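Here the complex is missing a single protein chain, while all its other protein chains stay put.
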Amino acid sequence: MSATVENVDQPGKPSPAITTATLISGAIGLAVGLALAYPVFFEGGRALAQGTNMAWGLPVATYAFLALGSFGLSMVAAVGGVFGLSGWNRITPRLYMLALAVSFGAIAALAMELGHPIRAIWAIPLNMQIQSPLLWMGVFWGVYVVCLLAMMLRLRRVDALERGSRRLAVVILLTCLGALFTQGLVYGMMSMRPVWYGIGTPLYYMYGAILTGVALALLFINLTHGFSQDNMVAAKRRVMRDQLPVIFLVALVGYAIVVSAKIITGLWAPTTGVQVVYEHMVGTGLFWFEVLGGVLLPIALMAAPAMRTRPAVQGVAAVLAVVGLFIARYEFTVSGQQVPLFKGSWVPGLVEYSPNIVEWGILVTGAFLALTVYAVADRFFNTGPYSAD
Amino acid sequence: MSWVQQLLSRRLFLQASGATGFAAATAGGMSTMFTLAPTEGRGQESMQAANETRITKSVCHQCPARCGIDIYTRDGRMYAIYGTSDNPISNGKLCPKGHLGTYILYDPDRFKQPMKRTNPDKGRDVDPGFVPISWEEAYDTIAARINRLRERGEAHRFATLFGRGWGASDAGILGPLGQLIGTPNSGLGHSSICSDGSKCAKDLTDGNYSYSAYDYANCNNLLIFGAGFLEAFRPYNNNMQQWGTMRSKSPRTTVTAVDVHMNTTLAASDRSLIVRPGTDGALALAIAHVMLVEGLWDREFVGDFEDQRNAFATGETIDPDRFIERWVTGLPRWWNEELKDRTPKWAAEITGLAESEILATAREFGGTRPAIALFERGPTAHSNGTYNGMAIHALNALAGSLFAEGGIFYQMPPAYGPLPVDVEDYMDDTAREMAGKYPRIDMAGTERYPLAHNMMQEIARNHLAGDPYKLDTAIFYLTNPIWTAPDSTHWEDALREIFVVDTSPFPGETAQFADLVLPEHTYPERLMDVPTYPFQGWPMAEIRSPAVEPLYDTRNFSQMIFEIGKRINGPTGDYYRALDTTENFLRHLAAGFRDAPGDNGVTDFESWQEKGVWYRKPYQWRQWRGDFYEWDGQGYNRQMSEAEVAEKLLPTPSGRFELFSEKLQSHADFVEREFGIARDRAGLIQWVAPRHTGSGDLHLVSPKTAMHAEGRGANIPQAIEFMQPVLGGNTTVYLEMHPRTARDRGIRNDDRVRITSDVGTIDAYVRLFEGTHPDTVVLPMEHGHWAQGRWAEGRMPGHSGYVTANQSDKLSGLANYYSGKVNVEKA
Partner (left out) sequence: MPKWGMVIDLDKCTGCQACSTACAMENNTLPGESWQDVLFYHEGEHPNVQIKWFPRPCMQCENPSCVYVCPTGATYKTEDGVVLIDWNKCIGCKYCMIACPYGVRFYADEEPLLEPDLREVFPGEDGQVWNPPYQNPNEDWSKGIGIQPKGVVSKCTFCYHRISQAPDGVADLDEDDPELKEYVPACVRTCAPKARYFGDLDNPESNVNRLIAEKRGTRLKEETGNKPQVYYLGEHGTVPKFDPEFDNES
């Protein structure tokens, strides 16, 4: 297919055919998602399986995952800008764009989960509850999205390595860190939720975000190039063959260490309840799929230099990792609430929760909204001198 | 909340204004916030409407405790119920069910007007095809049937069945109706599926066929046998108030509770004893044995050896002449022929308890004064129930608790005025010649059940067998035996053949088989008298007054009977025209208060309604250190003669507490035939082994939970959600099973199981519970209804009554709910 995507006026410009395909699949996915999720628009919370005993279920996991993905992408992009890595300027614009799209997906998922999304828009800023991490999380995110938009518009004219863009990259990086940290705090601060409690949680979030970012970066850059690097300009190809995959591998290995550390401490945790939850978790097939398919297999794929450079392999590894990371996010969200706050006959044992179809719908909606926005943005921003990226 | 609705929301504006209001307020501090808070149209209402609240005195209807309630209404709407502060039973408090009465009034499943059946065939799933009719048509239809039966000389084939009757103005009017019509079957009570066991046991020992009054506040040791003191036992709400007193007064009342499974009563007690079903008699006898051997009996009430030296020694007889009895008879014989060998060791074998536990219990009970031995359905709902009960009640005699302060005694009736009419004057020839001509359909008081006062569980069987005859028409009031009676499926066949009239305000199994539905008011809409159940002895009578206009086209039950009566040919019609209305009827009762003003100033109908209760303290009699005294206006000063005691307090043949029951002895042949007890021993309080129905290997016990609101609990969402707290049953009630018992059957928590007995099969979900005896499974009676309303119908588990065989205690007639042996396997 490389032949077909050869492009005359712009060497290395991805074929519009692919963006169109992305747009179409995104739209279809979005439609499916909305079709599944529509009850939430009319019945509200009653349509969801989450409730009093499991206040935060799949929808929250979705929003958290997408948010982290967005921050991760921006960070990957931003470090390029901040440290002026040569060649990265070839991928950053697309990553920012993707980050923005994913943020939209996240916000959509959150809005569908909230009891009063519209009210949130005025109630949060008007009341300035400075002691609530959610407020700061909102602030950072807000600034972040604005900066991203600014960056997008800017990158239509100037290069990502230009001074202004680099300054903006610094701001974006900081907002990402801020948003991630507060997002982590939302859980880490909860001393009454031992599974979540601890400063480790924000760090764990941060790390998860970076890996998600790298994986998504690999995936989407390859996607837009039809999983072939032949038509990439040299600089970009270098990044995609020699740099990103290696970073990905290192990140994966690091993540593997983080996960095992987390599991081990969890299984031997002194705090009542925590062990039970982890024992329960490692007992599930989902968990092992996450570990084997989502971490070890990608590592294996990325370990061999020969394989590592192959776009298709990169794609597969990235997809696996992303799925694994999503499962991790879901497990983290749910497991934190599985221990009933009191032992008692009304809720004997762990709190049971399994997402219903509407909640899956919210996931699909969020994910494919991101994809659609990405594809649309591709059309919208991909003009000017750097449209190849 | 959905975006769509939000965008349309009328309140968006308010929300916004509210936010700014708050933003401003936070500066000004919380208090200002209240004023700024966005409550336009909300909140204000509450303020200005507050003065329109009306409080009506009434009486709760969800169990026989009869708590006085304040019904809160505003603009004709009922919105709350609280206990009446100056009501001696509720004292401003309520049990968990009390508050749910609000829901009962507004139950969306209520019948809304009288209806008749259009579909001739009857069945569980057959649509009766009810169509609305006028009250006139309803009354005429019933009166016509009665008139026709009387003309044919078949008046006895008309029956009225009732459950928890309340007083003179409902249950009280059924007897006269029967006399006037000429049927022995008007006022067939449900007491034989309720708790006749304890009444019978008391009748045979101290001559009072009655539940007891208890002086908990002054009692220092309470020994509970098979009564849900903190779940059910009457008066539940007041029991809990007494509990608070008993547990905080000094000396603190020590409590031992005996049951077949761990429940809140046992958990809250100082000692809990879990026995094999039906073995309480053995435990009681062993306690008596220890009390005598260790000299712990009350000498002033019971008597003593002439030389005051205790000759009771395990296994050894005493010389009857050397024991001088005071207020008991038969003690030497009881000891020599029964008690001397009833050691704790022996009882341990039978009950499954540890010998040491029995000994400790006996010493505590015998060594503490005043002490009460209390029992209800647990020990008596077995084939040997009356003997168990007599053995337990004998402990009250040994402890000298009868009529003593901190002891046990009986209830005085209220000072009602006479009715304007006397039945005798209105009986026509038919009525007179029918009198005594036929036995009751349930054969209570006949050679089949000579001591039983009711035998409701026999009615369907007898009708189907045409023995003694078949019923033609039956009115059901406050009872639903087609569901609650043991092995009740055969009631369905019987009610197919009978012209059934149900008077419940709600759909129910009986109504499903009814030919006519005459819906009664629910209790917040009703006017009726409610004399107290045995409570503190002194007379007391409450009254229900309508708190709201009837929601639907319903009537008072009493008014229905009056209207039917007015349509009966002959003098009967005149009798009911003379009574005319419920209110008129009640005014005649209240007239009695003029000469006996209540302590709370109630002297007539109006003040009775205003206060909701009439009562007159104190209780008239006291037993003090072996002597009986009567209240003389100042105190218990007038000592009573033996004759007076015999007449007023211990109306047995001997005028004493009989440890060898002469009344029971007079039925020696019957006892020998039914229990295989040697004729000369019939009257002796003794151990009789229970006869358990069924061939299974596990006892099934089906008690009440605290949330079981009589007849309605299964259809009240707010009751269902709290139904079985100990095991977490909030959508179903779980079958309690000991973990070992479950393991042996490969059953795990929450598994669906099948319970099979000789009479039927039901399914249930299991919860493992170490608090249940390994030989016993416990399934609260609640769900498994098929016609009680939208929340009740089809709710798991199946109904325990369908696996409970219809066997009764031959003496009391009480159905043996707690004896059946079943098999349980994974479904």
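Chains here go by letter, A and B, matching the order in which they are written, and residues are numbered from 1 within each.
Operating definition for what follows: a contact is a pair of C-beta atoms (placed from the backbone, for glycine too) under 8 Å apart; a residue touches a chain by one contact, two chains touch by 3 or more.
Please read these numbers as outputs of a predicted model, since none were measured by experiment.
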Which listed residue (B:Ala267, B:Ile324 or B:Ala465) would be found touching the missing chain in the intact complex? B:Ala267
Determine which one of A:Ser86, A:Ser191, A:Ser260 or A:Ser354 touches the chain that has been left out. A:Ser191
In the full complex, which of B:Gly295, B:Pro468 or B:Pro725 touches the chain missing from this view? B:Pro725
Which of these, B:Asn237, B:Thr343, B:Thr473 or B:Ser757, touches the one chain of the complex that we don't see? B:Asn237
Of the residues in chain B, which ones touch the absent chain? 1-2, 5, 9-11, 14-15, 18-19, 22, 26, 29-31, 33-34, 37-39, 42-43, 45-46, 49-50, 74, 77-83, 85, 92-100, 102-103, 105-106, 108, 230, 237-238, 240-241, 243-244, 247-248, 262-264, 266-268, 274, 354, 706-707, 717-722, 725-726, 728, 730-731, 738, 749-750, 768-774, 790-791
Go through chain A and note every residue touching the omitted chain. 44-46, 48-52, 55-56, 114-117, 119-120, 123-124, 127, 129, 131-135, 138, 186, 189-193, 272-273, 275-276, 279-280, 336-337, 339-346, 348-350
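Heads up, the rule we're going with is that only the chains that are shown with their structure count from here on.
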Between chain A and chain B, the Cα-mean centres are separated in Å by 64
Please name which positions on chain A make contact with chain B in the complex. 40-45, 111, 115-119, 122-123, 126-127, 344-348
Residue ranges of chain B touching chain A (in the complex, touch as defined): 1-7, 12, 15-16, 19-20, 22-23, 26, 725-728, 730, 749
